[in-house]
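Only one protein chain is missing from this complex, and each of the others stays in its spot.
Now for chain A:
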Amino acid sequence: MRNISLTRRGMLGATAGLSALTLGACGTSGPGGAGGGGGGDSASYWALSGEPNETIYGDAVNAFNEGDSGQVEVTFFQNDAYKQKIRTAIGAGEAPTIIYGWGGGGLRTYAEESQVLDVTSWLEENADYKNRFVESVWDAATVDDKIYALPQGATQPIILFHNKKVLGDIGAEAPETWEDLLGVVEKAKSAGIAPISLAGQSRWTSMMWLEYLLDRVGGPEVFAKIAAGDKEAWLDDAVLAMGEKVHELLEIKAFADGFESMAADSNTDQALLWTDQAALMLHGGWTFGSMKASGGEFVPSGNLGFGPFPTIEGGAGELKNLVGNPCNYLSLSSAAADEEIEVAKAFLQDGAMSDQVASDLIAAGSVPVIVGQDEALAASEDAEYLQWVYSSIQEAPAFTQSWDQALQPTDAETLLVNTEQLFLGAITAEQFAENMSTGKGA
């Protein structure tokens, strides 16, 4: 009897232990997956899922594979899942040949560990290819004067969108100053409409407000210092003023009720705008395409308004300063075999940003990072928006890269944790600045 009871107890203990251990195992054995592979003249390529990108780049890969320069195997991943998967894969030596990324601080960690190839000399040899891209894209691809990533896709500044119908109904106009903005909030509230749509659970959505507020208060130099590694710069007065502006917005309940429950991946923040339930929304330029795709008549009928983030009186930042993503980037894995790299380079030159991809991007409502698109943009059905974005980028005195991409990943996570706390009203502007300067997370 004793014997059996021991065994059974041991079994239960073991079962219990196993469940706990499985958790522990997460620490070492992350998702490995279908990377690495290939072999022969084929290259693997991980990209982000979701339309319109999935179709555009899927088609680009298919078109390339029909030629005789080799095969590219593309796998699509969801944005947030990809960010964690790619890092684990690179750490485990299982990275795909072509690594999709955002440049900036994340790219720096890869470059410093020699996980991605230096393509500076390759670009010098292929000047035609390099010169196809607009000049502003190379900054975020450069680590210590060497280029580690190649631009891809569209330029995505953060834009203050508004619903023209709603603004008309409540008797307001697109805000150009902070006071204008507070006025719109007031009018929208008394009309029973959500002033500002914000998917607060996603955190980077709230961060976009911080990016513009800091720029408008202190100018682009404050974050430039922070991005260069000076954590003391978080203690700048402009950061405090930025945090206080957030508290000001929270006090007057400027954000849609329950914004803390909304997540950007379900696009309900955009839906709030195109269903005439919100007046304003600060979001990436990529939402133009998805609002066009999902919003029915909203975009075609011209109800979607767009403009720069308002200026703040006494602040150093100009109305034309932009924040956002210069574009996306593709890097080559240093773990890949030479044949795979050859195929990947051929794909980058002829497939990844072909003329077809550029015209597809324009049709989807975005501005590709390729020079000489003026005519194509003017001919597009979204010409007004696209030309505005295009000229904004060219005229912008400063284009600050999105903070979570400019910073090293660990600092970016600290930033997002504290951003959420700030928008929940759980910490003061001073605490935010202090936490960021000391790297205190959750």
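Throughout what follows, a residue touches a chain if its C-beta (ideal position, glycine included) is under 8 Å from a C-beta of that chain, and two chains touch if they have at least 3 such contacts; residues count from 1.
Note that contacts and distances are computed from a predicted model.
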**Prompt:** One chain isn't displayed here; going by UniProt, is it "Sugar ABC transporter permease", "Cytochrome c1", "NADH-quinone oxidoreductase subunit K" or "Ferrous iron transport protein B"?
**Reply:** "Sugar ABC transporter permease"
**Request:** Identify the residue among A:Asp41, A:Glu173, A:Glu260 or A:Asp276 that touches the chain left out of the display.
**Result:** A:Glu260
**Message:** Just to verify: which one of A:Ser49, A:Ser69, A:Thr142 or A:Gln201 makes contact with the chain not shown?
**Reply:** A:Gln201
**In chain A, positions touching the absent partner** = 1-5, 8-9, 12-30, 84, 87-88, 90-91, 109-110, 112-113, 115, 200-201, 203, 256-263, 266, 268, 271-272, 277, 409-410, 413-414, 417, 420-421, 424, 426, 441-442
